[in-house]
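Every protein chain except one is present and positioned as in the full complex.
Labels run A and B following the written order; every chain starts at residue 1.
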Amino acid sequence: MEWHAPWDIRIAMDLFLGGLGVGVFLIAVLLNVYDKERNSKLSVMGSYLAPLLVGGGVLFLLSELGRPERFLSTLYNFNPQSVTSWGGLFQIGFMVIALIYAWQNFKGKTNGSTFRTLQGLGVLFAILVGVYHGLLLASLGRPLWAGGMIIALFLGSSLFGGMSLLVILRELGISIGVPAQVRSEAAAASSDKEFNFTMLFFTISAVELVLVLGWQFALYRSSADTLAAVNSMMESYGGLWIGIVIIAGLLIPLLGSLLTLVKDKSSEMSKGMALTLSALVLVGSFAFKHIVIMAGQGALPLIF
Amino acid sequence: MKMTRRGFLQATAATGLLVTVGTGVPALKALAEGENTAPIEGKWLSTTCQGCTSWCAARAYVVDGRVIKVSGNPNSKSNNGKVCPRSHIAIQQMYDPDRVKVPMKRTNPKKGRNEDPKFVPISWEEAIDTITDKMMELRNNHEPEKYVLMRGRYSYLRDIIYDATTKVFGSPNGISHSAICAEAEKFGPYFTEAFWDYRDYDLDKTRYALLWGADPIASNRQVPHAINIWGKVLDQATVVAIDPRLSATAAKANEWMPVIPGEDGALATAIAHVILTEGLWNKEFVGDFNDGINLFKEGETVSEESFTENYSYGVVKWWNLELKDRTPEWAAEKAGVPAEQIIRVARGFANAAPNAISWLSPGACMQVRGGYSAMAAHALNGLVGAADNVGGTLRGAKVPSGSIPSYDDYLDEIAKKGKKNKKIDQRGYKEFPALKEGKSGGGVVTNNLADAMLNKDPYEVKMAIAYWNNFAFSCSGTQRWEKALEELPFFVHITTNPAEMTQYADIVLPAAMHMFEKWAFVKSKANKVAYASIQQRMVEPLWDVRIDESEVPWLIAESLAKKGFPNLFNYFKTEFKDPETGKAPTNSMEFTIYSTKMMTQNMWDPSKEKKGDSLNGWQDFVDKGVWNSAEYPYRKKWEDFGTKTKKFEFYSETLKKALEGHAEKHNTDVNDIMQTTKYLARGEMAFIPHYEEPFRWGDSSEFPFVFFEHRSRLNREARSANTLWYQEFKDVDPGDEAWDDVAKINPADAGKIGIKSGDTIKITSPIGSITCTAKLWEGVRPGTVGKCFGQGHWAYGKIAALDYGKRTPRGGNNNEILPADYERLSGSTARHGGVTRVKIEKA
Partner (left out) sequence: MARYAMVIDLHKCVGCGACDITCKNENNVDRGIFWAHHFTRTTGVFPNVKYEHVPTMCNHCNNAACVKACPTKAMYKDDKRLTLHDPKKCIGCKSCMQACPYDVISFNSKEPHGFWRDANSVIPDGTASGKETAEKLGQKIPYYNPERATTYAGIRPKGIVEKCTFCDHRLAKGEEPYCVFSCPAGARTAGDLDNPTGQVNLLLAKYGHKQLKPHVGTEPKVYYIRYY
């Protein structure tokens, strides 16, 4: 019998774009909190991007549903046992908060308590959505997705992707929809306690690499079902996994950022390196999610 | 613990789960509330499934003029109301989107596999008119014998088209498919116990089932009965499957003996050897040494006077001539099965006797030298007293059906002269003894018809009508059929689907589907009961079809009458009458129904004496669907088997007489006949069951693998490959794959030639090549390649063929690599026993 995965690339697009969205949101908030003056331009653009990306992901998700017009029934037919149900709630919640937050940024109303409340709620929902991605997979009980590590893996990959996307914006000097006063503020800012992108870049890549390798190592030491699943993943996607996910998406960014930091721990990567590594991270993050989602759906051997 | 539907209802009703309301109609109240449970108007109507040779009494559920389900007929005592998966597939066969819906004529005069016939629809009048024009031409030229009727599957209305129509017209040439089916199998029981037929098997009481290539839970024969009782058989009996393939039955058997194809005779004679040397034969049936001391010792002859036989004949001759040297060690080498296993099986079989079955199937005898294997395998039943005995192999009770009325008075001079000609298939020629029931040329040599036509020997064929068959697909050496049909001047095919054979037709007539669109009846047996079972038109056909065996001959007769030859029509109108009203038929459908009524009257007419069910008239028969005989009595034939000696013959005087008769006819001796028919036996060996080295086409250096084929549990005689359910579930045949046609190769062999599962491969024999998919499977013997029959259609419809328009088959038809060869003593096609070697290459 010919076998088709129930979920195709559109689910990977949802989790990838959604992950980028919440990643961008979280990093943007971080920038805003850490160094409001200097990074507010990126922070503002991040607030625009986040709902766009998450919304784009949801569109992919909707297109993958057999009955997209019934999507909102996840709210009124809510099943508390279903992570998918919760996911709907989180994504809708995040979208609402992120859109208002973006509007506040656009209007330059970034100092009031409303803004701070929105920021806090946004962070909460961003984390919920980011956690939901991995939790959804983990809740379905398929061997490759089982265990909690997949949650951290997806969240880490989302943060890394979001981070890289912001680095790209920064290096390209893009400025869209940023209020005029923000632009001037940025120019006037002093340079003594600068946010170091490379350090964060290095840290996330190191953590994610350890997580991914640790995860894979653990899978190889698991039950027959899981072992069969990881073997089948490596059989079908081994080259991409090692080449794109591990080497290009994690190892090279790790080494690149490390090299920069070794020279001078407060310096930033050169423009070329930052753009290259960030692009690799994005590709790696998508490949990671796509492979895990596709391979995890492999036919399960039936046993007594 | 079997649970019938009634049992289920009682059990659940008793717990209060199901509430039985009023009249005994159960309803589950909780579920019924608030839901639409309005009854759907449906009705179960009786019919018969002819998807294989079991011919099961079945019924179909008809709703609003549509057949929606099928089940076994609960009135049948032979199948316990069960049917196998084939019957359900019949629904998709009737509603096949590729059914021929109107008569058609060919507009491209060129014939060939790659010629589009350019069929166009015509009316029934035009079709029949064209046919009878050709028939009148033959009669006017005083050559009616050049008309041939080719019959495939049939009901018992067959004799209208096959016998009466052909003979009254003036041709001897009603040619049946029987010899591509299993005639060699009948050779075994006939030349031991004078029974030219399939046996029944007392599975209910057996304690040992020795299956010679038989796969009863999947195919051939009485499949639903076997499936239904197999759990019990496995509980109470030892099952041994002798088959180069791990068949469905072998997979569940106690022992699998993966014999080298064609070496069955070695096993059978060795088992007999063990039974005799160890003194395990049935003394009651076979008798004993006069002084009670067993003198059967390996290699030593025994004096015939020292042994007194009871119901058998020639056991000492058999020993002296053949068995004394047939040791298990000798057989182990020939058959590739360990000697210990042969000894174990022989002892087990004999110890269970007489409640033991040596079950012969086509696989073990439809071989070039398979006649004597058939005898040897069946002789084991005699050796242990299982023939016609409790838990053994049985004949069958009689079904008192009538035959068609005599047509002698309707034969004119042209017909009388014409039908005296030799039959076209060369039966009875020196190389084709075809000794059906001991008569030289008594049986058909179906597959040789193609060569006879090509060689115009004994004469030319100018027209043929074929029905319910597809010889260009189902006969080995199909290439000859394609050629013969290309050269045939005028060919009519009566068919449900545009089959391979149809592609050569000048006129195509759409046939009614047998299970739901026809009126007819069939006879069969299983579970000690013989029966007659009805087929009725339960739904109006969607297409402009006619019933092949009765309506088409009526239309032909009517047309011939208009053209000046009224005899056939007069015969139909005068001799066929409704037995209830005495009315003569006025149209083809009345003719069909009256014929069915007439031939089944003994069963449904309460005034007729018979041993079996009492029915209350014709309508009662139609409603119940089946008439069951009384149970067949054991040991009925022991006092007189009907052989020349009246005994069960281990030394066949009956065969001796038959062979000598055939030799005499050709002014020669039996040794010459043996040589001509490719047998190695000489002298008296020709009259006893004995081992013959298998005959194979192809040299082992060029063709390293022995090819064997087998049957599918979903095949409706190669007519179901155009259905979705067949293709979707093809993997229920062990080792096979859904939607594919695989050659099963042992992984050890495949490794050597670098073939993997899923590879497209080309299999080549000395006569041709086919392409299919490789499947590495441990369930086939190394050195052999096994493949199921049924796929490889290049026509038939858009599922069966990968591309109907381009003539691209789905897989390959085994018959394109199987050479046309024969077990000549029976006339049977030799498709089994590894008749050819093959080579395998990546395609």
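Heads up, the rule we're going with is that a residue touches a chain if its C-beta (ideal position, glycine included) is under 8 Å from a C-beta of that chain, and two chains touch if they have at least 3 such contacts.
Predicted model only: the values in this text are computed from it and were never measured.
Chemist: From the list A:81, A:113 or A:266, pick the residue that touches the absent chain.
Modeler: For the chain that is not drawn, the touching residue is A:81.
Chemist: For the chain left out of this view, which of B:43, B:101 or B:756 touches it?
Modeler: In the full complex, the listed residue that touches the missing chain is B:101.
Chemist: Consider the whole complex, including the chain that is not shown, and state which of B:151, B:221 or B:781 touches that chain.
Modeler: With B:151, B:221 or B:781 as choices, the missing chain is touched by B:781.
Chemist: Considering the whole complex rather than only what is displayed, give the residues of subunit B touching the chain that is not shown.
Modeler: Touching the chain left out of view, subunit B contributes residues 1-3, 5, 7-9, 11-13, 15, 17-18, 20, 25-28, 30-32, 35-38, 40, 63, 65-69, 71-72, 82-85, 88-89, 91-92, 95-102, 104, 119-121, 217-218, 224, 227-228, 230-231, 234, 246, 248, 251-252, 256, 258, 497-498, 508, 542-543, 713-714, 724-725, 728-729, 731-732, 734-735, 746, 748, 777-782, 797-798, 804-805.
Chemist: Please give every residue of subunit A in contact with the chain that is not shown.
Modeler: 1-2, 6-7, 64-68, 70-71, 73-74, 77-79, 81-85, 87-88, 136, 139-142, 297, 299-300, 302-304
Assume only the chains that are shown with their structure count from here on.
Chemist: Using CA atom averages as chain centres, what separation in Å is found between subunit A and subunit B?
Modeler: 67
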